[in-house]
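See below for the structure under consideration.
A single protein chain has been omitted from the complex, and every remaining protein chain is retained in its original position.
A, B, C and D are the chain letters, set down in written order, and residue numbers restart from 1 in every chain.
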Amino acid sequence: MIEPILLTLKLAGLTTLILMVLGTPLAWWLARSQAWWKEAIGAIVALPLVLPPTVLGFYLLIALGPNSPLGQLAISIFGHSLPFSFTGLVIGSVIYSLPFVVQPVRNAFEAMGHKPLEAAATLRASPLDSFFNVALPLARPGLLTGAVLGFAHTVGEFGVVLMIGGNIPGKTKVLSIAIYDHVESLEWTQAHILSAGMLVFSFCVILIMMVSEKRMRKRR
Amino acid sequence: MIEPILLTLKLAGLTTLILMVLGTPLAWWLARSQAWWKEAIGAIVALPLVLPPTVLGFYLLIALGPNSPLGQLAISIFGHSLPFSFTGLVIGSVIYSLPFVVQPVRNAFEAMGHKPLEAAATLRASPLDSFFNVALPLARPGLLTGAVLGFAHTVGEFGVVLMIGGNIPGKTKVLSIAIYDHVESLEWTQAHILSAGMLVFSFCVILIMMVSEKRMRKRR
Amino acid sequence: QAVHVAVAANFSVPLKEIAQAFQVKTGHEALVSVGSTGKLYTQIANGAPFDVFLAADQKRPRLAEEKGLAVMGSRFTYAMGKLALYPASSPDVLTQGDLVRLAVANPKTAPYGQAAVETLQSLKLYVPLKDKLVYGENIAQTYQFVATQNVDVGFVALSQVVDKPDKWIVPAHYYQPIAQDCVLVKDSPAARAFVDFLKGETARAIITRYGYGG
Amino acid sequence: MSNISVRFSGKLDKFDLDVAFDIPGQGVTALFGQSGCGKTTVLRCLAGLERVQNGYLCVGRHIWQDKHTFVPAHKRAVGYVFQEANLFDHLSVKGNLQFALKRRNKGTGANFDDVVNLLGLSGLLDRYPENLSGGERQRVAIARALLSAPEILLMDEPLSALDRFSKDEIIPYLERLSDVLSIPVVFISHDTDEVERLADHMVLMEQGRIRANGPLLDVLSDPTLFIAKSAKTASVLEGRISAFDQEDQLSTLDMGGADLFVPGYVGQIGDVRRLRIAATDVSLAVDEPSKTTILNVLATRITDIHVIDGARVNIVLSIGDRSQSRLIARITMRSLKSFDFQIGQLVYAQVKGVSMVERRKGKRR
Partner (left out) sequence: MSNISVRFSGKLDKFDLDVAFDIPGQGVTALFGQSGCGKTTVLRCLAGLERVQNGYLCVGRHIWQDKHTFVPAHKRAVGYVFQEANLFDHLSVKGNLQFALKRRNKGTGANFDDVVNLLGLSGLLDRYPENLSGGERQRVAIARALLSAPEILLMDEPLSALDRFSKDEIIPYLERLSDVLSIPVVFISHDTDEVERLADHMVLMEQGRIRANGPLLDVLSDPTLFIAKSAKTASVLEGRISAFDQEDQLSTLDMGGADLFVPGYVGQIGDVRRLRIAATDVSLAVDEPSKTTILNVLATRITDIHVIDGARVNIVLSIGDRSQSRLIARITMRSLKSFDFQIGQLVYAQVKGVSMVERRKGKRR
């Protein structure tokens, strides 16, 4: 019982981290770029959402499978193909949850306007410096929302994980699948316990994140 | 093939509408209220996310079943219990997608600050008037993000729908389930066609929404 | 050495028991991955690390053999699924006027669903009841519809309600037999040992106890 | 309208506010004080944007705040000009103005075109706030407040972003507004010039407290207040136009016995005008001075002598028979000593540089 929990935390934590690392610059580019095609990229980022997760998982399976070019590439990098590995799970979750991070963060960057960045530039902050020391702190509520949505969604993520993870105990059998397993195998008591535990835990994590964000804002 | 498409559009459209109607005041309350317990409500709104959709669906099935108090209530209102009906589908989708609407909209309301509302008050706009004519227009990017995420997510929503919808052709068999069916029954060609169609359609819808928002902002 | 077994959802409970017995006897660990037959097949086609595939039908294992995804000639029927109507003591509930909904598994993806439809057709009830059907993704979900009382009655696997008194076991001639096949995906001594164990007495007893035909 | 009674005390965050003052229910009141002394806070309390623990606010016959009452901001008929324009970013200039128009009581308030022309906004109506210059934004904010048909106008440094030419146009309009519609105006300003031109009444604040409160001329010339020590000390006097010399374009004002000459046409004969005379513009002589280009020489009586510091002295004079017409002269300590001026003494005041405090109409005091 403890194994899926740890695995889930590891997956959600890592996925959220990667989502923030990838999603934030992407959101920044979407917020700032003047390119005419940027909205197309914006729409593409949101697309994984419209496919049912299992179907998305199916396509990821095909795309990353050992017979595909991407799969071949992965094999030469990781030594194994991505599906049915933890790495594959992380990749799938990242793709699936990306829009939940990109959209709120992008909005936060856009709401901020140019002014603080102009002030930073006149104080000799390079664009990178401004990004880290002005834009990111100012976008904190958006980043937090992105992180909460991304984290929660990865914890509850299931279709993609089931499809490309393959429900392998200790490797890709995360909590959501474990609960699903219990439900499907008529072990409802275990399912109830796990679900309740998961809800309480997530409630606490989210509440703590939100309250601490609020306190940071209040401290001013 | 046309039936699930229409059903999906109807479901996603209606769900998005309801999400906006319910989520916006909720987001407003979360952004403005001084109540100490509001963050708890905020966290509860995000909770449906952490349960795998099928598991969520399972609990909804229990909660809305004909013997539950909620189910009894629904029967006295709608004349039938909610699961396996379009109404039930809508309710499930709304619960599941609510956080994707509430969070971005809340952020937009918070980013706006008090100032425009104060200006409105001194111009004799009642709180309701301010909400509709100042807060909502200023929060437009957040509302749009909420709508896009909510819409896309409902189109792709699958676990909950499958669980409380019962896959009834013409009534609850939406596109995502149809695609899934094809994948499971090894009818991959049909799955590919439907998926591609869905992606292209959703891409267009999202792109149009985003570009028109951008144009509205540019027009200034 | 570990054997990786992929099993169709309806057989997951008996299999877990079998796996335990297998480990006690041979010392090999059996890792169990549960999924729907269709999904498991797709995964095997895309390099899933399964050694043994226990499907809910015969089609997918055969396909796996034909496509070279499995060891040729290793296929055999490990269980015969039986259909039950639950909760009911006879098919009469199906003709009663107050029947609102009847749950079956999706006939397109689940063999038990196919069997349920065939049963209804045999009873000449399919057309009259068509509008009352709701479909579970698989047989487990179908059972959940029934268990949460959202439907009045449903066609489920006998294995799911084997210890429940109020069921009507559908006579075998009402539907095509649900032969569930097993196939060896990757050849290894441990995997062979597992397949052999599945064919053996201990496993057979468990399978029968769960209401499957031999 | 009768008086406005204001009593606010309490803490707002860490800022400690404790003010109590009454101001007239008509005319223009200036709220004056150093940066951070609480002017904006008081104005916000007046508008109902801030709520202080112990507050009492009565405007005319309406109680807007007391122990049991707190009329919310949108039910107070105030026009508010924010310190930082605070326009609606989602509306064009026109939209911003119409927002105010739509919500005012029917049939009241200023005319749209008048206000737009006055504030020079006709070319800007389709622009959005983010594309306006600082002064343009401020003008839109003023216009918006004017168009909301307020019963009291509250303005937080409305003119600080404006150049002199815009000010010169707007100030008379505000005066007329307060005169004709008899709407009381309370405004914050740092600029003594502005205050002198616009205000009738003045409230002086210091660190959340009231330091002085009274008619403008009294406060400005109160020698115990720091304003009197400033280099800009001035007397503000009223006189009636008695003649106009077409050729030299010179107007004569009757100051109550004594005459003052002011260059240019300043109004019709019989009109009352307000004049500003800087204390540093007034010099004194014991004997009638010889002829210089200084046209204005008034016979006055010394009513008070205030030493500002070791070098400078303010001499308070009364003109003619009007004891309330107080003229202040700023002279050096050396002059004070060499002439040995005494209270009660008759002296000639030479007045260089009389400036009209531009007013279209005479004002009641």
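Rule of thumb we're sticking to: a contact is a pair of C-beta atoms (placed from the backbone, for glycine too) under 8 Å apart; a residue touches a chain by one contact, two chains touch by 3 or more.
Since we're looking at a predicted model, the values are computed, not measured.
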Worksheet entry | Touch criterion as defined above, residue of A:26, A:45, A:94 or A:134 at the omitted chain | A:134
Practice prompt. Looking beyond the chains shown, say which of D:250, D:272 or D:299 touches the absent one.
Written response: D:250
Worksheet item: Looking at D:87, D:161 or D:202, which residue reaches the missing chain?
Response: D:161
Worksheet item: Which one touches the absent chain: D:33, D:55 or D:184?
Response: D:33
Worksheet item: If the missing chain were put back, which residues of chain D would it touch?
Response: 13, 33-36, 40, 83-84, 131-136, 138-139, 156-157, 160-166, 190-192, 230-232, 245, 248-250, 261, 263-264, 278, 280-285, 287, 289-295, 309-312, 329-335, 337, 339, 348, 350, 352-353, 355
Worksheet item: In the whole complex, what residues of chain A lie against the chain that is missing from view?
Response: 115-116, 118-127, 129-130, 133-134, 137-138, 140, 220
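The definition used in the following text is that only the chains that are shown with their structure count from here on.
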Response to the item:
Whole-Å distance, C-alpha centre of chain C to that of chain D, is 91
Discussion item. Please tell me the distance, in whole Å, between the geometric centres of chain B and chain C computed from their C-alpha atoms.
Written reply: 35
Discussion item. Could you pull out the residues of chain D that touch at least 2 other chains?
Written reply: none
Fill in: Shared interface positions of chain A, touching two or more other chains
54, 58, 183
